[in-house]
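Of the protein chains in this complex, one is absent; all others appear in place.
After this line comes chain A, so read on.
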Amino acid sequence: MAPETVKNTASFIKIVALSVIAGAAIASRLFAVINFESIIHEFDPWFNYRATRVLASKGFYEFWNWFDPTAWYPLGRVVGGTIFPGLMATSGVIFNFLRAIHLPVDIRNVCVMLAPAFSGLTAWSTYMFTREMKDESAGLLAAILIGIAPGYISRSVAGSYDNEAIAIFLLMFTFYLWIKALKQGSAFFGTMAAIFYFYMVAAWGGYVFITNMIPLHALVLVLMGRYSSRLYVGYSSWYAVGTLASMQVPFVGFQPVTTSEHMAALGVFGLLQLVAFTELVRSHVSSKQFQTLLRTAAVTIGLLGFVAVVVLTMKGWIAPWTGRFYSLWDTGYAKKHIPIIASVSEHQPTAWPAFFADLHILIFIFPVGVLLCFQKLRDEHVFVIIYAIMASYFAGVMVRLMLTLTPVVCVAAAIAISTLLDTYIDPQEPESTEVAPTTTSEATGSSTAAPKEPKTKSKESKAPKTGLFGLDTRLAVIFNTFFLMLIFVLHCTWTTSHAYSSPSVVLASRAADGSSAVIDDFREAYYWLRQNTPKDAVVMSWWDYGYQIAGMADRPTLVDNNTWNNTHIATVGKAFASSEENAYPLLKKHDVSYVLVLLGSLIQYSGDDLNKFLWMIRIASGVWPDEVKETDFFTPRGEFRVDEHATKTMSESLMYKMSYYRFQELFGPGQAQDRVRNQKLPTVGPTLDYFDEAFTSENWIVRIYEVKPDDELGRDHKTANAYSAGKKRKKGRVARRRFALE
């Protein structure tokens, strides 16, 4: 075949392969839609979806100025200035584009399918990135790996409409453009990197990872003595354009010049100017003393700049590291000072099974890829090495950052596997030393020690000195590799379908006979609220459900997943942790009409409010240490109990009462059992004076209580209830009380 034909065929096959990979990436993310329905998942996506609907129906300006009075009642929330709008803007553009070409698609379906669609793009950008590291075959392999790796699927299944859905594509593509800018010293690619960096800043708070990775790479290159004008051009164009662009996002504002997270980028920018200047002068001046002077001056100015940054930080001009980022380094910090961050399950440290579940065979192949990068060690390989070590540390500290580790693991593993296959597929065989002596010389068979020099040299030119003999060895290794990759595919499919495709709004369960059933309590309860309560009725719940209530029930909430106001959240925690009498005035002051709690005791749903109760107490006691005490909720043995040994504070708390109110009636006398905490409940259940049970969902997961209006006669509800209940029997006593009241 002509070389032209080979080239065309190869690029055709490449395009087909990439399309198939994108198809596989999208298809494997559709389990959630097939098993359940096209629905928005979890918590945060519900807010993003709600915001996107506002954007799609009212236009961008309205969206930008949107003040949401129903969130954080009565404070409200300026949505436009407190979100990363990239995700909503993306779906808004796609939605309007589809409308424009007369494809009437529901905005919900655009939102649901956004993450899978972008995973196809991620596969492509990973291909481009890896191609810069090794070659196209490694690139294709990396694309396959990232397409189906559970570590990335976990955040990008259909319906998980969150910032990460588009952020990983942007991350990889920005890195690709940076590598390209560095390799070519191109201001064009540097600016392109800056533009995609801007998109990333607009889309996800994790942009700080890029803001620190690129400077770190540049710094390491300078320290390795690899400064070049390519580096200077690439970095300067990226930093200058990228920083100015990122400041256009209202939520980011002036942070790039005032906070510590961004100081590394600024510092490296300054350092590069210094280095560039010294290099320039050095090339024009020959005097050795002058060069020494110049070097010293550069180092001094660099140090002075560093000291200036430190002083400015101490003076408060530059904000220190925010808690969320600081807790990555000082891992005990969050638990002591910001329990609200420590309470989120995705901020927990990662145990090894999570690494294995998310990356499977890649987790032990990727070190080989890193080693191969060390072997070549071109400028771009340094990037992969830094990325690998930083991301493994971060992923170890926080489960959620597994997402940033996954791409580099896929890239490094692809480099390793591709090199392995290159070595073992290569059909050329080396000259065997066992055969050589007998055929080429008359010396004794074992004399490899004294080979004839001219002869071996001529042989070397024919066949490579190192390589593999025989077909079976090649087949063994290739078969072994493909076998592991087959298991990898099976593992990914299983993990995706079993662990990562639950919408968590709708739960799947299995009945005793093995048939599957769908538990739809959340939507049942939220729609009940929507249909049966006044539009301005304020609903109090723990912050986890704020976005869902706003999205599905369309009712004002006290707190939601935005968690910007710790005191407000602590107030809700305090209300749940206090007794009815104390909670009631608190709720009245906040105009609360309904209280929503989750109870998993009946069907073993472990993510219920009583399991989160300790965090509520902890957060509340952080603000009111004298009123809410964690120890009051533990038995003297230090146990967290809900049975008859529960402490008085516990069994009188609003959370306890609301969870178990009338729960005992479901069971025979004395049979009541909490199936989540595996404890037997007291025979007599709690009573409620200040609240009425308004709604309980089918499986008792969601329970809604109405806050009673003030008593008509001005009594407190406890007295009023005692009066109406005790009227027949203890007339005298109640009458005396009434007398006392007057």
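Simple rule for what comes next: a contact is a pair of C-beta atoms (placed from the backbone, for glycine too) under 8 Å apart; a residue touches a chain by one contact, two chains touch by 3 or more; residues count from 1.
Keep this in mind: contacts and distances are computed from a predicted model.
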Among "EKC/KEOPS complex subunit CGI121", "Thioredoxin domain-containing protein", "Integrator complex subunit 9" or "Ribophorin II", the UniProt name of the subunit that does not appear here: "Thioredoxin domain-containing protein"
Which residue of A:Leu490, A:Val518, A:Leu666 or A:Leu713 touches the chain not shown here: A:Leu490
Options A:Phe306, A:Trp321 or A:Tyr393, residue touching the unrepresented chain: A:Tyr393
Selected from A:Pro636, A:Gly668 or A:Gly714 as touching the chain missing from the view: A:Pro636
Given A:Val20, A:Ile34, A:Leu377 or A:Leu713, the one touching the chain that is not displayed: A:Leu377
Selected residue (touches chain absent from view) among A:Asn8, A:Asn96, A:Thr296 or A:Thr473: A:Thr473
Of A:Phe251, A:Phe277, A:Phe356 or A:Phe667, the residue in touch with the unshown chain: A:Phe356
Missing-partner contacts on chain A, residue numbers: 331-332, 336, 348-357, 359, 361, 363-368, 370-372, 374, 377, 385, 388-389, 392-393, 395-397, 416, 419-420, 423-424, 430, 432-434, 465-470, 472-473, 476-477, 480, 484, 487, 490-491, 494, 498, 618, 621, 629-631, 636-638
